[in-house]
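Would you mind keeping the following structure in view while I ask a few things?
Every protein chain but one is kept in place in this view of the complex.
Just so it is clear, A, B and C label the chains in written order, and each chain counts residues from 1 on its own.
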Amino acid sequence: MNEKNIIAKLRYPSYYIPALAILILIFFPFLTNNEYIVQVGIMVLLFAVMGSGWNIIAGFGGQLSLGHAAFVGIGAYVSTLLFVYLDLTPWIGMLVGAVVSAIFGVIVGYPCFKLKGAYYALATIAYGELVRIFIQNTNQIGPIDLKGAQGILLPIKGHSWFWFQFDTKAPYYYIALVMMFLAILLCYKIKNSKFGYYLAAIGDNQDAAASLGVDSSRMKVYAAAISSFVMGIAGTFYAQFLLYIGPQSLLVDTFSTEIALVGIIGGAEVMGPIIGAFLLTPISEATRILLGGRFIGVHLVVYGAILMAVITYAPSGILPYLKKVYYKFLALLGDPQYQDYRTIKAPAKGLGGGIK
Amino acid sequence: MGTMTEATINGLFMGSLYGLIAVGLSLVFGVMKVVNFAHGSLLTICMYAVYYLVMKANWNSYLTPILVVPLLFIFGYVVQSKIINPVLKREFELGGGHAVILLTVGMMLVMENLCLLFFGAYYKVAQVPISSLTLNIGNIVISVPRMIAGIVSVILIFLLYAFLNKTDMGKAIRATGQDREAVRLMGINDFKIYNISFGICFIMLTLAAALMIPMYYVHPSAGKIFELRSFVIVVLGGLGSLNGAFLGGIIIGLIESVTAQFLSATTAEFLIFLVFILVLLLKPNGLLGKK
Amino acid sequence: MSLLETQKLTIKFGGLTAVDAVDMSVEKGEIVGLIGPNGAGKTTLFNMLTGVYQPTSGTIIFKGGTLTKLNPTKVSRLGIGRTFQIVKPFQLMTVLENVMIGSFSKTNSMAVAEKKALEVMDFVGLTSVKSIQARNLTLAHKKRIELARALATEPELILLDEVMAGLNPTEVNEVIDVIRKINSQKKITIILVEHVMQAVMALSQRIYVLNSGKKIAEGVPTDVANNPEVIKAYLGGGYTHAAS
Partner (left out) sequence: MSSKKVISLVLIVMLMGMLALTGCSGNKGEAPNADTAVGEVKVGVLLPLSGPVAPIGVTSQRGYELAVEEINAAGGIKALGGAKIKLITADSRGDAKIGMSEAERLIQSDKVTVMTGAYQSAVTYPSTQVAEKYKIPYIVPSAVKDEITQRGFKYTFRTCPPMGWYTKAQVDFAVEMGKKTGKPAKRVALVYENTDWGQSAATAWKVDVPKAGMEIVLDAPYPATSSDLTPVILKIKQANPDFILFTSYTSDAILLTNGIAQMKINSYGMAGGGGGHADPEYMKNTGKNSEYHYDLCEWSTDVGKPGVKETNDKFKAKYGVDMNGESANCYASMYVLADALERAGANDPEKIREALSKTNLSTTNAMIMPNTSVQFDETGQNINASLIMIQVRDGQRVTVWPESAKNPDFEAVWPVPKFEDRK
């Protein structure tokens, strides 16, 4: 498509609305003076990345993991220890952490993948807890000070891209934004490939997949490696952003559940976790701001209720429903390509359309 | 030596109580192949019910089941038929999946945090006269409520076992767990059986709550602590197997008690999860589970 | 040399011998029927042939190599396709996506896989429903999806496990035509387990009969139908009774 063509097409709502959205995303840090709002934006992007990583194994591959915080934690701890002890720049630490996380994902994943359904979910809880209990009670591994339950406070090394530390939120925001776009791209590539189709087949019916020559164990191990690699990257970002990591906040089961919720509520498609993050993180923040301290735990009641409603009424996640509304909206705005959607009834569904 | 004996006795008593708590989880799994992640928060609700009856109406904790059991049986029945069954139906149609598991995760979040909203984050302990009663044999001290809990748990598990094996309803429940389709062909409404099973799960939890109130605190997340244990126990014994749940309970109770004695309570916690994951990997059907 | 051969194939579950020392051989290009009353061990035999179960003893030889100890994935890659007695389509996928999973076994390219899948779907008559999620289709369609999926892997041998059960007579006739077409046009060898006797008799060149895990007869359809042991196995009702 040539340049002229794109500009010409911008008169249609289906082009100018996304263009506007991208512009807003890009200039978001400049639209507000309030760093807290930017921080919420960063958390949204970070959850979108973590949700996407979770989605590769759980959404695409149908293996319900409730222990994904462990992979975030491993990425965060590895890069932080390298940062603290070897003065290694987090950019390299991020890759090392992600690789270690991926290796760990394969090691725990390989035996676990022989388990089906509920057994697999239980196993993920177990290794999540094991990692937490281990780190919480280990102060020292050889010469490395793991600080156990106390957690590690990252030293401030000055504000530079090299040290991944900045005095404003905007650079963090842009790193997270790039991470999110890369995650979307990765998921899109996976989803639209033989690998993605195979994962969906395994998630749907493993016996049938095997009868067609799909090597389930190998596919799941690949998916686990990629998924935990993404989580490891997110973990490093998390550590550098908050400058503190500790087992009580990083490795707890509620964090795992939150990551999973983002993917489940959004839906098992590429954009599902992204939508999930853009919906859930603000809900969490809003309930805490509006009700925090007065009605404790309300946001979790809301999360739980949303989850139950989604499972009962929209097992493919909310994405298909949002699409329907969006297309109708485009049709009303007069976009010629979407006029069919004025009367559409059922939401579109496709490959591996969500929770079974 | 004395402490070792005490640790073992305590492990056995706690173990059978764990078994009683886990048995409902195992039953629900055995019948409808669903791991109920809300099990712990259901226990919390039962504990609050018993606690308030003891504190506000001055009931003897061990008598509370007379009122609480029917109430919570009905509650469980309704939850199963109105909330879980619709999703379960779809899951059957599509052939296995995670929908019901996730539904129970949602239920857990809602119930646990509703407890927090309604009852507050305070620890509530019902100090009743029996709470501090002990039995002294030589230099061995046995806590009476613990002993009652341990022994009654064994009896209750046995009664449930007898119910499932001797009565028509029990046989129908077991048959449904083995072959849903066949049971339906025999004219039994399988979903009704699910409702009843979930109700029975509540009965066992209520009874466990009545046994625990004299010696344990109530808190919105009190049940969650037992829930993780229950998962370990039912997997260890074999998901769906009642004697397995009992055996698993005893094993976990002993591991916890004896490891904490020799090493430390934190090591015990680590070890429990290690055993859990090893059993999952090496013998996922558990020690007594059927293939 | 036969395409597939089993020698004293046996499997035991606990004390029960589900398949007992069965010898059979299938030549390239044949359509072979496998019949027997319920519980005779037909599906168990299929499951051994496809690597789902490992035989307790005996061997399976396919194209001169042994299949014993291979898992379903490897068996499929060697060129044996199958359908399931209780259908197992990928419920949340569209028909096209279902068939593409099969065609991916010979290619890594999306475009090639899709083209191949469309061809196969045309062949078995699924084109009209290609964009519908499998879960929303009728049993007849689901059975065809399984057939198309297996065909898309380009097998040399295909095992059909009751592809006609539960279909009405018109649908049965359509499936019979498709199976003939697969055999004649694609030169694929077929073993079919079937309770619909008229179909087995019409399609099969040779028939094996199992009862309680043992092979009790083999031969051309007319011989088998008149074999007294076979009639006894079906409680004297002959095949007309068993077809109900």
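We take it that contacts are C-beta pairs under 8 Å (C-beta built on N, C-alpha and C of every residue); 3 or more make two chains touch, one makes a residue touch a chain.
Because the structure is predicted, anything quoted here is derived from the model rather than measured.
Partners of the chain left out, restricted to shown chains and counted across the full complex, are A, B. The hidden chain makes contact, of the residues A:L153, A:L186 or A:V221, with A:L153. In the complete assembly, the contact with the undisplayed chain comes from B:T134, out of B:N60, B:T134 or B:N165. Screening A:I24, A:L86 or A:V178 for touch with the missing chain picks out A:I24. Touch with the hidden chain on the side of chain B covers residues 3, 6-7, 10, 14, 18, 116, 120-125, 127, 131-132, 134, 141, 143, 146, 215-217, 219, 221, 224-226, 229, 256-261, 264-266, 268-269. Considering the complete assembly, chain A touches the hidden chain via residues 14-15, 17-18, 20-22, 24-25, 28, 31-37, 39-41, 43-44, 133, 136-137, 139, 148-151, 153, 167, 184, 188, 192, 242-244, 246, 248-250, 252, 269-271, 274-275, 278-279, 282, 285-286, 288-289, 292-293, 296-297, 322-323, 326-327, 348, 350.
Please note the rule applied: only the chains that are shown with their structure count from here on.
The chains in contact with chain B and with chain C alike are A. C-beta contact counts were set side by side for A-C and A-B; A-B has more.
A comparison of C-alpha centroids places A closest to the centre of the full protein. Chain centres here are Cα averages; for chain A and chain C they lie 43 Å apart.
Taken residue by residue, chain C touches two or more other chains at 88, 91-92, whereas all remaining positions touch fewer.
Annotation for chain A: residues 205, 356 touch two or more other chains. Residues of chain B touching chain C in their complex: 93-95.
Contacts from chain C toward chain B in the complex involve residues 88, 91-92, 135.
If you check the complex, the residues on chain A that touch chain C are 192-194, 197-198, 200-201, 204-205, 207-216, 349-354, 356.
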